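Of the protein chains in this complex, all but one are displayed in their positions.
Up next is chain A:
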Amino acid sequence: MTTMTDPPQESFRLSMLLNDTRYRSYTFQFIALIVLVALFAYLGSNLVQNLRAAGLNISYEFLGEPAGYDINQRLIEYESQSSHWRAAIVGILNTLLVAFLACVTATILGVAAGVLRLSKNWLVSKLMAIYVEAFRNVPVLIWIIIIFTVMTAVLPSPRAFRGEDATSSMLLDSLAFTSQGVFVPGLVFGTGGLLVVLTLLASIAGMVFYGKYRTKKLYDEGKELPGWVGWAILIVPTILVYQAFSLTAGQVENRIIVPSEIAAADVSLEQFGERLVTDKTNINYCVVTDSTASALGKKMLLGLPAMELTNPDAVKMKSTRFFSMDDAKTAFAAGSCNMLVVPASEAANFASSVETGAVALATNVKDNAPIAFDTPYLANFRFTDGITVRGSLIALWFALAIYTGAFIAENVRAGIQAISKGQTEAAASLGLRPGRIMNLVVLPQALRVIIPPLISQYLNITKNSSLAIAVGYMDITGTLGGITLNQTGRAIECVLLLMLFYLVISLSISGVMNIYNNAVKLKER
């Protein structure tokens, strides 16, 4: 017979709160909580008193008011009458844009530099070591400002592209590096253009799937399928779709419509060009953003001898942008632009419907390209059309990429060196070639080491992109934390929203990282 005796019931004494480890932690936590609450209450009461003294209150109504400032680099429509909220959205998109560009570039640079630093080539590995040390040890803000200085103070102004003795010229007739930014061709999608892009995306997916299938077949059955099929899957359908559209659906003649005081109806294009020079006509070209004919027509006009860009006596040309053909037609009829490209079938009807009188000129522009380039050109003393990439964006993009690339290079090097030499030797003793050893044995193991710090570098890029404010790039810090804050004086609200945005980004990136870490964690027991 056993007797279970309960331990004597201890009665709770007050001194146990301090001396008994079971209760002491409660005491500490209670004190900590009280201190915390007291601190917040103190700060809060200060805030209330200060706000009352300044006659302010906490309110987010300012977000709906018109911002009243312009943003030159933007991804969505925005004008100075848009609200502060809209300006903040433009800023968020700009932050994400520069962060994305810098992440991609930094990864490429960093991986290349990290691998080259381990190269057996003495000179190259030393050069890469210099790159890494030079860029890691100098503040990124200084790099941003140095590149910004190059972009704004060293590059030629658009004026240098003009005149008989122009000191600068456009690269490939479509790229211009100027102190006001870099001008690159934009893409215009015509009939079927979207389908071409979709086909390309589907082909890329197809190529990836084929690659996986090929590997599986090789491992499971030992059969090696040909590698060129993957490239064929990538290229052939896209070309076929592109050709199909350019040969059939879009085979439309186009006409240039101009007011009758500029040209007679039956002149050829050359005569038209000469006439423009003698009359010193100013052209205001209607660009329609979804019509490739409009882009091609502009390119053809720019090709006319009269439009010689470097010649200061050339015909003055500028363009006005419209988002649909109907808008453009209305604007043409109202006289706010004087040159428009329309399909031949509509040309006569449209020309006769314009009250002031308009004529249609025959052209060789056919709306048969699903995709066309909208090239920038020099209009008077500045470049227009195409896509403008401001110097501030380029400075931020490249400075962040080069700076973070140096850190990524170190991560990559550490990751590759973390794989023990035995792994390489074991793979070599199995008869694998050096390339295969890298791809099949070293890299898969190294990636497990490389990727977590890589993602935290991406996080750093996103946070460092807030330095945009130093060069006037309008990211979220420049709009919400910069001009909006200064204009409205709503410091607390603006800074709070700003922090909230970065917190959401950071927490979601580290959430993704945790998921990844759990997925690739060494599965033991």
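We take it that contacts are C-beta pairs under 8 Å (C-beta built on N, C-alpha and C of every residue); 3 or more make two chains touch, one makes a residue touch a chain; residues count from 1.
Just so it is clear, contacts and distances are computed from a predicted model.
Missing chain, UniProt name from the options "Peptidase M14", "Glycine--tRNA ligase beta subunit", "Amino acid ABC transporter permease" or "Cytochrome c": "Amino acid ABC transporter permease".
For the chain left out of this panel, the touching residue among A:101, A:140 or A:342 is A:140. Contact with the chain that does not appear here is found for just one residue of A:111, A:160, A:269 or A:470, A:470. Only one residue in the set A:33, A:334, A:387 or A:512 touches the chain that does not appear here, and it is A:33. Residue positions on chain A in contact with the hidden chain: 18, 25, 28-29, 32-33, 36, 43, 46-47, 49-51, 53, 116, 119-124, 127, 133-134, 136-142, 145-146, 149, 153, 463-464, 466-467, 469-470, 477, 481, 485, 491-492, 495, 498-499, 502-503, 506-507, in rising order.
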